[in-house]
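The block that comes next holds chain A.
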Amino acid sequence: MQQYIDFFNSQRQKIDESCAPLLNSFREKAFDTFQGLGFPAYQSEDYQHTNLSALLKPDFGFYLNHPNAEINPHKVFPCNVPNLNSYKHFVVNGCYYREPMAQELPQGIFSGSLNEFAKQHPAVFSEYYNWQVDEKGDGLAAFNTMFVQDGYVLYVPKNVVCEKAFQLTNISGGKVDSLTNRRILVILESGAQAKLLVCDHTTDTQPLLAATQVVEIYAEENASFDFYELEESSPNTIRLTTNFVQQADSSQVIIHNITLSNGITRNNYQVDLEGEHAETHLYGMVIADAQQKVDNFTLINHHVPNSLSNELFKYVLDDEAIGTFGGRIIVVEDAQKTQACQNNHNLLGSSGCRMFSKPQLEIYADDVKCSHGMTTGQLDETALFYMCSRGISIQEAVLLLKFAFTNDVLQSIRLEGLRDRLKLLIEKRFRGELVKCQGCI
Partner candidate 1 sequence: MSEDTNDILNEFTNRDYEYGFSSDIHTEFIPKGLNETIVRTISAKKNEPEWLLDFRLKAFRYWLTLGMPQWAQLNIPPIDYQDMIYYAAPKKKEGPKSLDEVDPELLKTFDRLGIPLHEQKMFSGMAVDAVLDSVSVKTTYKDTLIEKGIIFCSFSEAVQEHPDLVKQYLGSVVSYRDNFFAALNSAVFSDGSFVFIPKGVRCPMELSTYFRINAMNTGQFERTLIVAEEDTYVSYLEGCTAPVRDENQLHAAIVEIIVLDRAEVKYSTVQNWYPGDKDGKGGIYNFVTKRGICKGDSSKISWTQVETGSAITWKYPGCILAGDNSVGEFYSVAVTNHFQQADTGTKMIHIGKNTKSRIVSKGISAGQSQNSYRGLVRVGTQAENARNHSQCDSLLLSDTSGAHTFPYMDIQNETAIVEHEATTSKISEDQLFYCNQRGISTEEAVGLIVNGYAKEVLNKLPMEFAVEAQKLLQISLEGSVG
Partner candidate 2 sequence: MLTIKDLHASINGREILSGLNLQINAGEVHAIMGPNGSGKSTLAAVLVGHPAYEVTQGEVLFEGENLLEMTPEVRSRLGLFLSFQYPVEIPGVSMVNFMRTAVNEHRKYKGETLLSAGEFLKMMREKQDIVELDKNLVNRSVNEGFSGGEKKRNEIFQMAMLEPKLAILDETDSGLDIDALRIVANGVNQLKRPDNAAIVITHYQRLLDYIKPDIVHVLYNGRIIKTGTPELALELEEKGYDWLK
């Protein structure tokens, strides 16, 4: 931790140099917070299985002051998700990749660089940027604010409905151990609707590639937002994300977090349902083998009556993979008629893998419908036998059942092109044909 404090103190000018002054204006306070809190302590209740201090101990290089990276994303990732018509954006090692030609966007939508947004829309930026980090953040989120260089903003003004999805691809690579700190800000004004797909990729499998990412999502009244996150990185990555979601009356947010391949991942989600009839659907799927580690932590706060949350996380673990699911739902006093449902189901495929699960409910209102369930086990032997007795090979039967296990998460994806693509990728993954990322999906 001290190394980052020293770095911040000594390199402040370089950190600020290529960023919008408005963005820089948030660093000082974040620094105070980080100094006060540090990284969340290992083995504390919410960090029992991820040791942030140890993960961030190496002497990482920072990418500072580089408006456009040496990587040309179009060359590295030429492939597209077929049938997914989207506005494409890239963030390379934490910096937004400026396209030579700007894309035409409908009705006042901003989709682009965080620094650019700070310059073009200073008032909106000041109103939303970092507000949730300040309100709810821990040391890790503050750390991101201290060092963030750039990121992506999606701003959809009042009542604008955008059918076409936005797609952001995060690309990390390089020759030395590096730590990038990137940011996503999503603002949907009342009645706005949009969909965003974020994919994480790495170009190199050698040096240690660590990244922190803070996502702040604001869904105002009646807004609807679909957020799909897909990690397809490599064993040399460390991904630490913090996602804050703030929802007003009758807003609807659907989140999918899918880890197909990775190194060490910790995803934090905090959803605050501040408006009545607000709805959150939070889905997760983890496919991990070798020494992959995936730790998903979710916190959903029902602050007002009549809100709904529905959570489903599924893990398929093999080899020596370690999966962690921490889920907490808090229903405050007076948040009557809350509906909250939390489920975590896991498949263990080998004797070396390990699953920690902690689905938790904290309920302070009586007229609620809340439940949670967790199962960890293996494929149903009678189903396997039944399939074999019909002439299906055991390998194929296993594959079919594993695939069926992931199906309900896939079915809840509302981007058809992405759903089809994922089905293919997951099947390949289960067949062992997908070793690492194969182009952008």
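In this text, a residue touches a chain if its C-beta (ideal position, glycine included) is under 8 Å from a C-beta of that chain, and two chains touch if they have at least 3 such contacts; residues count from 1.
Behind the choice of candidates: all candidates are chains of the complex that A comes from, given by their letters.
Here the structure is a predicted model, which means the values were calculated and not measured.
What touches chain A in this complex, out of the candidates 1 or 2, is 1. Residue ranges on chain A touching candidate 1, taken from their complex, read 45, 333-334, 336, 346, 348-351, 353-378.
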